[in-house]
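Complex shown without one protein chain; remaining protein chains in place.
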């Protein structure tokens, strides 16, 4: 999260809907897992890109295609051709990172989310929902959907008996759930920083606070538009999402609100840390100035007095010329005078509470 | 409120609607009090978790189940089974702290509030409203609903003759009322701090202001979403809340607005305190600098002059070499000169209003 | 306005609609003035609390009950019983200060406003509007409504021929009009402070600015919700407020917008004053530092040179040991050197524009 | 614009609709110019206040009454009587300055704008639009409407063939157009200030920036509500403004948006100037401190060393007592030592980039 991710964009003027692999997509081969299930069974297998065009959901059941890796645009094109996906939707799959969003294209739906899984890099996860079909795209191989797949295999809960919209919800939920441990870690760091800022208000601490703020900002940018997108999903009426499933999407939406709440709390705490750091720095400055002032103010008059009696006025030329130098107790008296001046100063500073 | 409360969340990918006890829920046994009442009578008794499944409201009357403690998820499950509560609603009961909210699930309603009762820890209070049934859940044993229970027993006011929605209102009102003493205390602390910041602008004061701000922020986070939730309750049309009861919920809503008003006022005052602290610190710095400058500026020229007459130029080598040293009144004249310079400086600082 | 007003609230869990006198209400007896008028006549008299239950508007005319003082809850209860006012509305009359608001209770209307009349303390003014009846409540005896009463007596303008809604408007208008002189005074103070901050940026000035900001904040808190409440009155359709009278309420609403405008302008000016104060303080610091730096930088090298020639190297031991001390023009030359160094420094500071 | 304009307000409790001349209105006589035109002709003449009551638009044409000066309320009253204007509308004409607004009064329309024409003082311009009649009021004599009058005389463009609504648009447009030169001038000043703040960050510059900000704030307060008012005009359906004319009012509205855009840009630049000023001041402080530190740090050790050799230990009492004083090359060696220390310090500061 440290370095800014570069938004991928076509050269200005490129024809809309052009599909090309991301420069940073690497050349890890794309892995496609097909999962056909209904209430009774669940067939899961790895398919080759060329097989995509012949896949279809089982009768009365759901087809889930899980695509990991974006290095091969032909897979995306095959999916687009097979399920008649709008070219602009396909473009959004490849041109990562997109801002999280939900877009209706007549008979299919595009959902773009951003996943921040700790530890690891942020990643765009894109879903296409068509009639009884869900296609999910991840930027990199990963096991983020393993718990969902497990529930499908073991037919835990209602997941196999519900439709494609419920699967979409389960996958979105899995993406959003991954934010919580990340935020917990950031929260721990904020708390840790809270002690550090008081103990050692050094520039390194400030840099660390700034880094933390930037990470929180990154999470915020991932969650905030996801919230809006999910709200849109709740509000829009569309046959692809059944009313009964909306209750679950409302839960997702609720999670995004909770996530935003946590992010905002941590951000406020981090802003407070900056304030505290600044205050600690200025306290330090005050302390430094106090030491300087105390030392200088005590010794400057003393040095002056010593300087007086270092003058070479000719005591023999006149009895008015520094007769103190010839006194029997001149030196001890002077030492007492110096001690008295210093003591007076110390008292003055004590009263001012500078010592 | 000092330490951040950890949001409880399932491991990412857990099946939605999974019910499990909170890690921090402790093992205090759950206490369930059933209260069946109508205009004529009021039966109140402690029930065991196994009895929950056989409870029902009296004919024409209301059943109130008060559950204290979340250590035993089976109680929540029993309530859910008995009154056919949506699994997501039950999950929200257990996964504390939730953000305050109101959610409709067809024929029942979930109300989540956050209670900050002084002294004590913040606590989530959850209500389920179904047909003639109210179930309330608290995180810990406590007597927050004692006044409501008392009014039910003594049939004070209209509470026994109204329905379940009025009971829900009374309970929500009890939760919101608890904020007022907390806020009064915080207001007192803000005022106290206002004097302290002028008298002793030390880092400890700053830390105390920051703690106060954080507590106010905590109250804000509890009240702000409660306001929105109650507003939703007012706006939505639903048979569970009768129009006549809405007037009372409007009063609750009004209380949340007043609470927000108080919180915002105190927050502004606290922000003003930070500003005042910063200004006091910089005034202190100014004062320190002034003392240093005055002392240094007065004595530096004096020391220089004394230094001049401490030089060892050979007065015998030439009449131009420091003839002052041999003058009869050289020393007294010098002392006068020094006094004049110091006096001039003092006058200059007086005119600048630094002394 | 200096001290925070304590919101009065019942002990948590108190039954809604409980009427009790405010602890700060004092024991000044409550004064009730009844005013029954129609186009033809205007009967005005002081009534005792017990008479309230038998009062009614004249046929085709309007009854205005003006209640001054809240020390006796039985008056409020009598009004409530007589005109069938909702208990929550009565509670809002007594539990001062409420946030300004407008609330419909079926066939009657509650209007809560906050009056800040200069000089004097802020005060809640509550109106109840029912069919041909207006009841007004003030916290303390006062003559805020005297001009309205005078217009009723003398039948000035249309007030006697219009209905109860027009009377309500006239009373609201009287409350809002009182803000203008208060704001004028605050505006004058802001302008006065603007000169003071440049002339004497001392901590007292800062405290005065902060006090001013707090007073403005107080006015803001009184006007802002009044604006929203009046807007609600304009938008809601209700037979109690006739369309023709709405034009007048729109004028009231317009006044609140103008008041907010003034408050915001003054608040911005006050914030600018803080900025100016901070800048003045830091300029002062700069000036102090400059004086110190100039003095120290001029005299430190001079003192060093004088120190050199105060060393006791034995000029007889070697011709290389401080031969300057024996030169015929050694001392005058040194004085010239010192003058040259000092002059050079002064030139340097002149060029840097520090002198 | 430097001094705050005092809002004129009646004594609290004054009867609504009371018409009285503004205290600052002066006694310049009111000038009323009547202009009756249709596609074929344009009659223009100065009328006396008493003639107002007999004026009417030509058949199929438009009557424009241009009133300059508000010193004589009887003119406003005459206009009100002649065209049956609502008393509250007439009050708004006289009680300047009103906040810019648009208000419908059944069959007539009130438009209040604020004109800031450079050079000159801000001025309220009020329009009343009734059936085939436009009445415009200015606070002071002025030629702001001269170009419109000229276009009427010469029948330039469509102005004579369009109705009263188009005339109202032309007059509003003339008022808004006057803002552009004012804003250009303010923009020039902001740019000029941008150079000044770098060259001479003195308190005077800060005061000038603050003044600029306040002027921009003044323009903002005039334009912002005008924008809202014009938007209201576009949205409301009313027979007085024909749909074809709305396109032109949309252009006016667009101008207010552009004005706001300019104001906001300049305000942001001005805020940046404050930031820059603060940074320049603190840089200056840094520079001052650096000079002080460098001078003090170089000379303090040197002075100390010179002080050592100014001590009077008795070299004859013991060979350990300051034998350096008697060395043949003692003095030159010391000078070398001093030079070395000074050189080392300078190197240190060079490396720290303080020199």
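By letter and in written order, the chains are A, B, C and D; residue numbering begins at 1 in each of them.
The working rule: a contact is a pair of C-beta atoms (placed from the backbone, for glycine too) under 8 Å apart; a residue touches a chain by one contact, two chains touch by 3 or more.
Everything quoted here is computed from the prediction, not taken from an experiment.
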Touching residue (missing chain; options A:34, A:136, A:256 or A:303): A:303
Selected from A:185, A:214 or A:242 as touching the chain missing from the view: A:214
Residue of D:84, D:156 or D:350 in touch with the missing chain, whole complex considered: D:156
Chain A residues touching the omitted chain (full complex): 3-4, 6-7, 9-17, 86, 88, 98-99, 101, 103, 105, 203, 206-207, 210, 213-214, 217, 221, 274, 277-278, 281-282, 284-285, 288-289, 291-292, 295-296, 299-300, 302-303, 306-307, 309-312, 315, 322, 324-332, 334
Contact footprint on chain D, counting only the chain that is left out: 145-148, 151, 156-157, 159, 170, 173-174, 177-178, 180-181, 184, 187, 191, 198, 247-248, 250-251, 254, 257-258, 261-262, 265, 268-269, 272, 275-276, 279-280, 282-283, 285-286, 289-290, 292-293, 296-297, 300-301, 303-304, 307-308, 310-314, 317-318, 320-322, 354
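Note that in this section only the chains that are shown with their structure count from here on.
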Rotation angle (°) superposing Cα atoms of chain B on chain D, nearest 5: 145
Fraction-based call for chain C against chain B, same above half, different below: different
CA centroid of chain A to CA centroid of chain D, Å: 41
Where chain B and chain C are represented by their mean Cα positions, the distance between them in whole Å: 25
Shared interface positions of chain A, touching two or more other chains: 310
